[in-house]
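The complex appears here without one of its protein chains, the remainder shown in place.
Let's look at chain A:
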Amino acid sequence: MPQAIPDAIRLDGVSKSFRLDDGKTVTALEGIDLGLREGEFVAVLGPSGCGKSTVLRLIAGLETASTGAVRIEGRAPSELAAAHRLGVAFQDHALLPWLSVAQNIALPYRVAGSKVDHARVDALIELVGLTGFRDARPSQLSGGMRQRASIARALVLDPDVLLLDEPFGALDAVTRRHMNVELQRIWGTRTLTTLLVTHSVDEAIFLADRIIVMTGRPGRILREVTVPFPRPRDPSVLRTPEFHALVDELTLALDPEEAAL
């Protein structure tokens, strides 16, 4: 497919190794070439420890590549963060324990030094289903509720790039499905370049334009799949034979040993 516009996010020949305390080094990523077009939704699937979070942290500017380059709009990722245009929901929610849910979600405004839009904060609280918990503190919430609060916080400044690291991992199946539908709806209303790390094949197919399957030790990209379903996607897509065929294909790609059986 010819690309008229340059990629919003590019990883070129990226490898990342970590030096451990005992002096050894682990290679977490090797030879990663990945591009996300502006407004594209890409999901990353792979077994745990294969380097998915490391890819996300490189794009967020929290790690620097050992070799190769990571560029967002042709510039260093830290510049996007400095412009308050980056939204990240971390695997371990990272809510501040002394702030209420509403205050946590409003934190990006305060850090950016701009006026808090309380109406927007309340709208997001409702969107993630935490109405009635706006004044609760994180320690009073379940794991799934904390994750939802952290997703609302990632969205509050209306970012241009959204990075989600297994954001629905602690949710029950019904809430997860509901959050998937809501995220799809938000995502359809604006241009938001998104990288979603997930364990769920269903979730990846329902939400993403393109799916990257990774393998571990060292982390590499095994294959890329373009999701054929048109948008907006109704949850009924999840019951079509095409959907199930794609789930099977990706599940096999993730677990090659089963393919040999």
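Here is the rule we go by: a residue touches a chain if its C-beta (ideal position, glycine included) is under 8 Å from a C-beta of that chain, and two chains touch if they have at least 3 such contacts; residues count from 1.
In this section, contacts and distances are computed from a predicted model.
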item	value
Candidate names "FAD-dependent oxidoreductase", "Respiratory nitrate reductase subunit gamma", "ABC transporter permease subunit" or "Mycofactocin maturase MftC"; UniProt protein name, chain not shown	"ABC transporter permease subunit"
Among A:R110, A:R217 or A:H244, the residue in touch with the chain that has been omitted	A:R110
Given A:D92, A:D135 or A:D255, the one touching the chain that is not displayed	A:D92
Touching residues (missing chain, whole complex) on chain A	57, 60-62, 81-84, 86, 88, 90, 92-98, 107-108, 110-113, 137, 139, 163
